[in-house]
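Missing here: one protein chain of the complex. Every other protein chain is in place.
To keep things simple, chains are lettered A, B and C as they appear, and every chain counts its residues starting from 1.
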Amino acid sequence: MGASKIIFYIISTFILGTGILAVTATKIFRAAIWLLFSLIGIAALYFWMQLEFIAAVQIIVYVGGIVVLIIFSIFLTQKSGDEMPKPLQQRKLFSLFAVFFAFAFTYLLIHQYGFYSSNPQPFELKISDIGMQMLSTTEHGFILPFEVVSMLLLAAMIGCIVIAMKAKTE
Amino acid sequence: MNNYSYISLIPLLPIATFLLLGLFGRKYFSSLSGIIGTLSLSVSAFLSILTAYKYFFVDGKVNGVFQQIIPLKYTWLQFSPTISIDMGIVVDPLSVMMLVVITFVSLMVHVFSLGYMKGEERFATYYAFLSLFTFSMLGLVLSTNIFQMYMFWELVGVSSFLLIGYYFDKPSAVAAAKKAFIVTRFADLGFLIGILILAFHAETLDFQTLIARLTDPQSSQILSSVTSSLFGVSALTWGLTLVFMGGAGKSAMFPLHIWLPDAMEGPTPVSALIHAATMVVAGVYLVARLFPVYCFDVSALQVVTYVGAFSALLAAVIACTQTDIKRVLAYSTMSQIGYMMFSLGVSKYGGEEGLGYMASLFHLFTHAFFKSLLFLGAGSVIHMVHSNEMKDMGGLRKHMPITHITFLIACLAIAGIPPFAGFFSKEEILLAAFHSNKLVFFVALFTSGLTAFYMFRLYYSIFWKKAAHLHGEHHDEGTFTMKIPLVILGACALLVGFVPISQFITSDGIGLETHIDVIFSITPVALAIAGILLATSLYKNENDRPIKISLAFGKFYEAAHKKFYIDEVYLFIIQKIIFNLIGRPAAWIDKNIVDGLMNLLAFITAEFSEFFKGLQSGKVQSYALYFFAGIFGLAVLFIYLVK
Amino acid sequence: MINEITLTDILFVSTALFFIGVYGFFTRRNMITMLMSIELILNSVNINFVAFNKYLFPQHLDGIFFTIFIITIAAAEAAVAIAIIINLYRSHRSIDVEDASELKY
Partner (left out) sequence: MIVNDFFMLMKQELMIFVIIFILLFIKIGKDRSAENLLYFINALLLINVISGFILPSEGMIFSDMFKTNSLIMLEKNILNIGTLIISMQSYSWLKNHKHMIEFYILLLSTLMGMFFMISSGNVLMFYLGLELSTIPLAAIANFDLDKRKSSEAAFKFIISSAFSSGLLLFGISLIYGTTGSLTFSEIGQHITSNPLQIFAFVLLLAGFSFKISVVPFHLWTADVYEGAPIAVTSYLSVISKGAVLFVFVSVLYTVFKPITEIWYNMLFLLSIVTILIGNLFAIRQENFKRFLAFSSIAQVGFILVGITGSSQMGSASVIYFVLIYIFSNLGAFGVVSIVSALTGKENISDYKAFYKTNPMLSWVLTIALFSLAGVPPTAGFFGKFFLLMAGAAKGNYILITIAALNMIISFYYYLRVVKAIFMDENNQPIEKLHVPILPKLALLICVIGIVCIGLMSGVYEYIYSLSTGF
């Protein structure tokens, strides 16, 4: 068993373990921290796949942005040390059953499909490529989605301001 | 060659009137609106009669066969490369006759309403709705295309909804209108699916093409519609039966008739229009229009026959037990339409065999006159006594002589007494039934006796029986405008039987020689007279005979010694058996079971909806769970179970 | 050396993470934690895209780009959702999802 494989298993276990903790922890602040760890684990997985750029984006946007946002909102809405209300027992059982079944089903399908690599050429991710393609209008250029997303961010920002700023204006 | 395009004016005038009255009537010329409506319709009626004259006597016939002329037709919408939806006008014996009937009866109703509805707050609206209804009905009979017909068919439903619910502050009227609308909608659903099936197999919506394709045994269309089947019944039979279902709904055939008695809540002239001559015969018209195709499919035609015969009998039995005069008339309408239906059902295509087709339409023709007369007469009576109940009437003959005479004529006509109009048409129907289906014939025969009985029961209850006791202010028979239509229609009820319909309207367009077979006529006429006599003895004078008879079995022996011995036996049979054992239960079943079935359906729907409401719990996580379950349910179902 | 780990193994991780997120979404009563579950779901999809891109279709960067856009959108979505949650908190004084079930039936 090679080192890479062991690292992969460690990372996977870490991601899944912290993920499970993130959705079951009873204290909300802890849940957020577990989520943070899980996301870092995913960044590690990207590193492991030698996709440093994506890993960096993952850490910057998720860890630096979204999780911070979530933690802020936790502070805004409640005391972080409080125990959260327990999930309804009946729904918990039912969800567990549904999710387990669905997971088995989905993984079975994926497993049966037997993904094969059609093109075994080595994969190389250059940041300059990403930059070029992001702003290119030609074949495999992503300028249009880029513009659409910027539009979306603008709209989301305006929306957030209107909804969340309300208290101050009054 | 034949210039008939002016026919488009016949339906266009009423719709123009509708728009005029509907938009401006109420504000600007409320009191004039009746006159306007009547005038515009009289032009339509005149044009219709002109058309009839021109078509039947001048240029309709080519080589002894009446041609189908399509003076106007344009493709309104190209639905797909093969199927187009046209709008057009068809002129053939059937549609021309319907034109005359509709415009004429509608005109009479318009005139009658001038007096009857006078002083109503929404006078203009009433005339607007009448015009709309007439327009839709005219559009229906002139359709060249099954889609066009369906559209007008629905429009007829809407406008009848508006008319029946005219007294919208009366809850019963509203309920009746809603019921009529929903039940006929239910039937129309059959019609709709029928259309889709026929259109799918025949690859056309055009009547002419459809009939041509589906009656040619060699065509690929007929092959596809006969070979493909559902539950062991061929698509053609399904299509035709479902189309008939639509017709049965409008024509109040069992079990889709439940709306008809309730629909009597509308103004009485409206009943005369809708429930005598126009909307209720739409079903007959529909079957007649597609008759060549029906002939091609025996099982569908058989459905038509038996539904018709059963409805005729059932309605006649129930009519004997009703006490609301309009309801008696409603059931009698249903019964008479049953006649028309089974008469179509026993007919075959062409020649002497096609007698039933001719007879059916002949009866449609005569029935329109005497039944609208009956309704209008009933309207006069109701106008006078302000009640629909028989017990509030009696002895009116001196107070309203014109109504009395015309009503009597109409009763004689519907009873089938020569030489009144109904005699001739009913005779042909019985003859046609006699030749092809003995069972139906006997049912029809018995029903005709019953018809005479209940009609005269009605007649005596209104005009004889007891002295009139009218209370309140001075009563008279109604305005001049109310009497005129009665007289005209009375004359028609006397005379239209002599119109040689058989020369004009046959299944194949070739005139048919018919004659009255005197020997054959004896039985039905005798039965009718017996029915009348029976009614006379029971209802002419106020007596306790019917009650006494029905009271106790023991008195039967006592009565047996009296001179009415035979009579009393009859009475016993009628009262005890027909009334109590058949009539009452039939009426009860009709009211509670068939009707109840509909209520049950509504109830079940409501219950189901209550049951499912838990689905919408307001909890977003449950929603997500259902969402999730939906996905995996579908995935499992379609990956593993459905291959 | 990396070939020891097959694509299916990575997919196992992402699928498992996906359903962990789904489970959290179903059972978490706190709205913010529900949002956190959504983040897990989106991340698992990201892993999918990246892995497919790397292992199966390395000629273009389609999957990578998709991931980048998903990350951006996740941020926008989270921002709006949190704004709404804060607004909801003002009127309900609670962010328990069970309390937000006034609209029903």
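Note that a residue touches a chain if its C-beta (ideal position, glycine included) is under 8 Å from a C-beta of that chain, and two chains touch if they have at least 3 such contacts.
Fair warning: this is a prediction, and the values are worked out from it, not measured in the lab.
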Contact set of the excluded chain (shown chains only): A, B, C
Touching the absent chain when the full complex is considered, from B:F24, B:F200 or B:F446: B:F200
Option from B:W76, B:Y349 or B:F446 whose C-beta touches the chain left out: B:W76
Which of A:I7, A:I110 or A:M134 contacts the chain that the document leaves out: A:I110
From A:L16, A:L76, A:M134 or A:I163, residue that would touch the chain that is not displayed: A:I163
Residues from subunit B at the interface with the omitted partner, ascending: 76-80, 83, 85, 147, 150-152, 154-155, 158, 165, 168-169, 171, 174, 178, 181-182, 185-186, 189, 192-193, 196-197, 199-200, 228, 230, 238, 602, 605-606, 608-610, 612-613, 615-616, 618, 620, 622-624, 626-631, 634-635, 637-639, 642
Missing-partner contacts on subunit A, residue numbers: 106, 109-110, 112-113, 115, 118, 137-145, 148-149, 151-152, 154-156, 158-163, 166, 169
Residue ranges of subunit C at the interface with the undisplayed chain: 18, 21, 25, 31, 34-35, 38, 41-42, 44-45, 48-49, 52, 56-57, 62-63, 65-66, 69-70, 73, 76-77, 80-81, 83-85, 87-88, 91-92, 100-105
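The criterion applied here is as follows: only the chains that are shown with their structure count from here on.
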Of B-C and A-C, whichever chain pair has more C-beta contact pairs: A-C
Distance between the centres, which are taken as Cα means, of subunit B and subunit A, whole angstrom: 70
Between subunit C and subunit A, distance of the C-alpha-averaged centres to the nearest whole Å: 6
Where subunit B touches two or more other chains, by residue: 621, 625, 628
Residues of subunit A engaged with two or more neighbouring chains: 91, 95, 98, 102
Parts of subunit C lying in touch with subunit A, wherever the complex brings them together: 1-2, 4-5, 7-13, 15-24, 26-30, 32-33, 35-37, 39-40, 43, 46-47, 50-51, 53-62, 64-65, 67-69, 71-80, 82-87, 89-90, 95-96, 98
Subunit C - residues contacting subunit B, complex: 22, 25-27, 34, 97-98, 100-105
Complex contacts: residues of subunit A adjacent to subunit B: 91, 94-95, 98, 101-102, 105, 109
